[in-house]
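The structure appears right after this line, and notes come after that.
Partial view: only certain chains, each at its native spot in the assembly.
The first chain written gets the first letter, and so on, giving A and B; residue counts start at 1 in each chain.
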């Protein structure tokens, strides 16, 4: 187990993960308002921004597009995923082996776990296999820790999120991606429950710029280690502007107000 | 991963796949109107036409008949399939391993995925295994991407078809065979959602010649890479005439009108 801070997906102890597995999880309609982003190359281009520490994609996308970007982007292979056409109790197919992730050049692997689902036991066991194989290759493991299903009423409740991060610690993740629990205090509590596991916020659907950046500021203030972004970046006409703002909030400790005032001085 | 355009199942970037797995999927009644086609050799003979880039059959047929045609036809081994006697939630048995496909001389492998079915997770995981083993042998992978089952209301809706092609891209297919979504525009949108994955139209049941060729024309106009045909070819008394027409529409860019006027000058 190499120190996670030395990993290619971490910069100064922080993680900004650009997620682009929406084509599988939601379908290509997520790209409809910015149609040049149907082409995965366009999103890989965005991932070359300094603020982004890694891009998370499914195997098919990685295999086909990552070779052109391997010098400029670190790759987090998302190993499981499922379409939203399927409507059963939450589960996720394992679409890539660790060995294939290594062959394609992944710097880390990602895995979703739906604690509380009727598939919890099976998903934990799949995670075990992934985790133990990833350790053989010194690949960091990122857990998308999303309590969901028959056993979960509120997936952003503070107690749910703090349980989610603890599960990541107990099962062996290096980084965990969780929902924002609604306040700095709740996020700080979750960070404390995580022990040495890095906690990053899941970005979610596109929101207004100020609202989004304020939440990022709160996440960083809570002691978390960064965030995952997807639609909040590549659904914008100008993703670079937003990534410049994240650079300042995540790595330089600035506030959302400061960043936006400076950018819009007469605002 | 070798470039798909260099593969034996592609000609000038196009794919015309002659499908003959109907004996398993529908039963031999599909051959009843042209009884000499009960004999798979007769369909393999048709597949020697230049317009056909590959023939797709199940293992039993390939093992027994392909040896006589291996110099003249490229083989796409269809790895899964199921009878229509069984009426459960859509699923498909894996009837051939990649290793056996290689032994029999396959140039590519094909696999059906029913996204939206209660077996989606299992089928994705079977696809993963097939895909990763096929990569070891540099065999292209063709996904029959057919959303179907409890989660799918309309399997030819534009949004369903564009999701279907995207799933093929996300999971790693080189070529995907999908339903025609009803218009050039919807097909062009699907092609865009597919990224670099080749999109071909699934032929479906036998229709009138002009209607069928017009659809093929629309598919090519939409930027797709070809089509799969079965009943529209081998259920006709003269399949050669139809394949000659496909040659002109798919590879030479002619229109259905042009092809049929030229063939029936007084029509």
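Keep this in mind: contacts are C-beta pairs under 8 Å (C-beta built on N, C-alpha and C of every residue); 3 or more make two chains touch, one makes a residue touch a chain.
Because the structure is a prediction, the values reported are computed rather than measured.
Total copies of the shared sequence across the full complex, per this structure file: 5, with 2 shown.
Just so we're on the same page, only the chains that are shown with their structure count from here on.
Copies subunit A and subunit B of the same sequence differ by a rotation of 70 degrees once their CA atoms are superposed, given in steps of 5. If you average the Cα atoms of subunit A and of subunit B, the two centres end up 36 Å apart.
Subunit A makes touch with subunit B in their complex at residues 21, 23-24, 27-29, 31, 35, 38-40, 58-61, 63-65, 81-83, 85-88, 91-97, 99-100. Residues of subunit B touching subunit A in their complex: 1, 115-118, 120-122, 124-125, 127-128, 131-132, 135, 147, 149-152, 159-160, 162-163, 166-173, 192-193, 195-197.
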